[in-house]
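What you see is the complex with one protein chain gone and the rest in place.
Labels A and B are assigned to the chains in the order they are written; within every chain, residues are numbered from 1.
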Amino acid sequence: MKKHSTNLRVRLPALVFALEVMIVVLYIFFVTYDDQTNALLQNNETKPLENAVYKVYPFFADIQVMIFIGFGCLLAFFRRYGFGGMAFNFLMATFAIQWAILIQGFFQFYDNGKIHLGVINLINAEFVCAVVLISFGAVLGKTSPVQLLVMALLEVPVFAVAEWIVVKYLKINDAGGSILVHLFACYFGLGTTFILYRPSLNEGHSKECTSYHSDMLSLLGTLFLWVVWPSFNCALTLRGDDQHRAILHTFIGLSASTITAFALSAMLSKNGKLSMADVQNVTLAGGVTVGASVDMMISPAAAYILGVLGCTACMLGYKYLSPFLAQKLRIQDQCGIHNLHGLTGLIATIAGICAILLASEETYGPSLYQTFPYRAPQDGDPRLAELQKLIPGLEAGLGRTAQEQALYQLAALGTAIAIAAVGGMLTGLVLKLPYLASPTDESCFDDELFFNVPLEYHQVQELQDAGCSETQVKQVLAN
Amino acid sequence: MKKHSTNLRVRLPALVFALEVMIVVLYIFFVTYDDQTNALLQNNETKPLENAVYKVYPFFADIQVMIFIGFGCLLAFFRRYGFGGMAFNFLMATFAIQWAILIQGFFQFYDNGKIHLGVINLINAEFVCAVVLISFGAVLGKTSPVQLLVMALLEVPVFAVAEWIVVKYLKINDAGGSILVHLFACYFGLGTTFILYRPSLNEGHSKECTSYHSDMLSLLGTLFLWVVWPSFNCALTLRGDDQHRAILHTFIGLSASTITAFALSAMLSKNGKLSMADVQNVTLAGGVTVGASVDMMISPAAAYILGVLGCTACMLGYKYLSPFLAQKLRIQDQCGIHNLHGLTGLIATIAGICAILLASEETYGPSLYQTFPYRAPQDGDPRLAELQKLIPGLEAGLGRTAQEQALYQLAALGTAIAIAAVGGMLTGLVLKLPYLASPTDESCFDDELFFNVPLEYHQVQELQDAGCSETQVKQVLAN
Partner (left out) sequence: MKKHSTNLRVRLPALVFALEVMIVVLYIFFVTYDDQTNALLQNNETKPLENAVYKVYPFFADIQVMIFIGFGCLLAFFRRYGFGGMAFNFLMATFAIQWAILIQGFFQFYDNGKIHLGVINLINAEFVCAVVLISFGAVLGKTSPVQLLVMALLEVPVFAVAEWIVVKYLKINDAGGSILVHLFACYFGLGTTFILYRPSLNEGHSKECTSYHSDMLSLLGTLFLWVVWPSFNCALTLRGDDQHRAILHTFIGLSASTITAFALSAMLSKNGKLSMADVQNVTLAGGVTVGASVDMMISPAAAYILGVLGCTACMLGYKYLSPFLAQKLRIQDQCGIHNLHGLTGLIATIAGICAILLASEETYGPSLYQTFPYRAPQDGDPRLAELQKLIPGLEAGLGRTAQEQALYQLAALGTAIAIAAVGGMLTGLVLKLPYLASPTDESCFDDELFFNVPLEYHQVQELQDAGCSETQVKQVLAN
């Protein structure tokens, strides 16, 4: 009966078809084209080459690579769970994006009874998708595809609420999503895995390890994430010099964390050798740590230092904190997202607050009020008119001081972590419901459970050695 | 003698050098730069940043990824035919593009005795290349590189004729190439494999299967195709909102077919497990099904539904139609191109016709006559002058009604399939000629035939266990 309970034949299609009906109905009744996509809204003054698609598509394309290829390969690091890592990432990502288009659409792109759709919505939805995939890292190998879809189904709206509170009420600076993406995703994932605690896995699992080829593929995923990360961090910044800085800082931060990761990996290992898990994960820490201040005038040196700090925290986390969390706090964080997204997200948030407190007109000129729009004077303030002479398009802000803005950042930090942790735990409870095909402890990290896995070559030869006829072998292979 | 007949030592260089001499001669006498590439045609009013290269290069780059990396990895799914899948794809693609530049150049870019060349020709040639590579899928593992080059040599001109008839005389809407690319490629490939029928392969072949690593690599190819498909479907659409919609619809269609593929894979398998072949192929169906209407105002919901429909047809095709074709109709379709490109291409064509019949000025406004240029009023029609007030650049069309346009789409469908099937069969006959190094049935799907394949690790150890000296082993390895 245990065995039967992981059969996907009915469960997966039933859930998928239900989700699809829901999505199609919502699409039919609530989704229409935005004004850059709707043929009817183009007129004789429209310049096709100035369509918004050309500003956002290159970044969208890079983020697609990040989501599907970068995450897909990186999560395929287990010896016998490559299919699961890569294919479930594919499944979850496609669903999460569609679901985020709708949920986020209701919160942010809803007008006149309709969600207005363009490629910019896809980018926003892919940020939500990144959140879901990071959380996925905490439960990798221990969940069925049915559970993963349910997890995405629940996480997307919880995230949308948190995002809505932060964007609508708290109004923070966080171009790289350190708070909303990385910290939220981390604590949601930890909440879920805390509830899904499996004591027996703390004693080790024979499949919970890598192979030479899975390590190579996973590193390839790291390289893809590394290469497109600047596009991720700059996709939602202001155009122009802000976006230029975001690319520069991300690149420098990643470079610093990469070289540091190699050094620390050798230094902290028993035998003075490098560990591929460090090369795959810790190298990326700098991309997160520069996130909250990525578009600010922090200086290239600060980006470099943030990369080194983030990498060090992440590495120490893998080495000392993760085992502690698993053994003492029942938090089995499979991919160590608390190190790569949690600790680094905290550093990023603190760095962002420092950058906010240090930001002044001396450094930014009047464009200070573009990079920090909530510090711009309020409507009616005579200072606003003055600034608008210098920057014609400047919009009225909230007249916040740097200190006030810093407090809002802290408030956002608390809000995101609280909602994430509670949401994650509730999601964990739902995932424990029967009928969701949860794997047994023994069948964790094993593709055999959910996939028809091809025989290895030596298995074929064993069959032949055992006297199977050519036809019998072919039948086994064709299965 | 059989064995000798697959030796490439003379055959392959002889053919390649002959092709290269032909290509060089044609380049010398008939190819020159177009007016965006020719230094002589730039003048003091030229704005370098408005050179056409900047509009098309990003799409060209994405299609390069599709052709060389996406197809290359996807076709490497056989356990022992990874070299063949990836390297023959590389060989065929580079030749097909060069050949298409010339052949398509004569049909479409010929002026004053010269083919005028810019990056836009490369994009067009890569569409032809995609046709050749799809057809290749039908005969994968059963053909020599010599045969594959001959196949490309013949398919490109046959395609160019079909394209010329459709573009010059029938004039259809088919931005994603559902008819010209997918259906043509499918029936050409089926025609070829029909002639190359190998009865013994219907009984199975011990190498006709995947391995864990080949499945992973093939899925990586799928992910690359998935990620760049929007660029493929929008590369040749009108700039502006049309291109914006094409990206949106492709993404939505692919998302829908991906999640559906997982559900159907579990549902239709005997043991309720997922099959990697489905995840690799059927997930992509939505990219084809939205193709013919991809730039039209079909609504996001319709794109989603097309993805689901396409995926379902494709999956049922793999499950029930492919075995039938192989057993009863002598059509051994190795990669199931009839499912992924044929059935989906038909659905796309029908969807395109529906979208054409439903298109009206109420939905599109006056830009209806840009998206459907053949419905624009003819020269001299007073309605044209009226419309030109609304859209200054509008060109005179053919004054077709929606119904007329629908009939032309049907005519193109018939034309493409007929030319493709006949051309494919004739090509198959040519490929049966002697001296083309056709593999024997036993050596199909096996890299040993055409490549020096490195020994596996256990083979090396067997040599050492068998008492070979270090030097002898090194000699074997160095070979």
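One rule holds in what follows: contacts are C-beta pairs under 8 Å (C-beta built on N, C-alpha and C of every residue); 3 or more make two chains touch, one makes a residue touch a chain.
The shown structure was predicted, so the numbers you read here are calculated from the model rather than taken from an experiment.
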Contact residue for the chain not shown (choose from A:P392, A:P434 or A:G467): A:P392
Touching the absent chain when the full complex is considered, from A:V24, A:L41 or A:V279: A:V279
Touching residue (missing chain; options B:H213, B:H249 or B:K273): B:H213
Residue among A:M297, A:L321 or A:I337 touching the omitted chain: A:M297
For chain B, residues in touch with the removed chain: 7-10, 12-13, 15-17, 19-20, 23-24, 27-28, 31-33, 36-44, 46-49, 51-53, 57-58, 60-61, 64-65, 68-69, 72-73, 76, 82-83, 86-87, 90-91, 94-95, 97-98, 117-119, 122, 145, 213, 217, 449-458, 460, 470-471, 473-475, 477-478
Residues from chain A at the interface with the omitted partner, ascending: 55, 58, 62, 79, 203-206, 208-213, 215-216, 219-220, 223-224, 226-228, 230-231, 238-245, 247-248, 251-252, 254-256, 258-260, 262-264, 266-267, 269, 271-276, 279, 283, 297, 299-301, 304-305, 308, 363-365, 367-368, 371, 389-392, 456, 458
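Criterion: only the chains that are shown with their structure count from here on.
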Distance from the mean Cα position of chain B to that of chain A, given in whole angstrom: 33
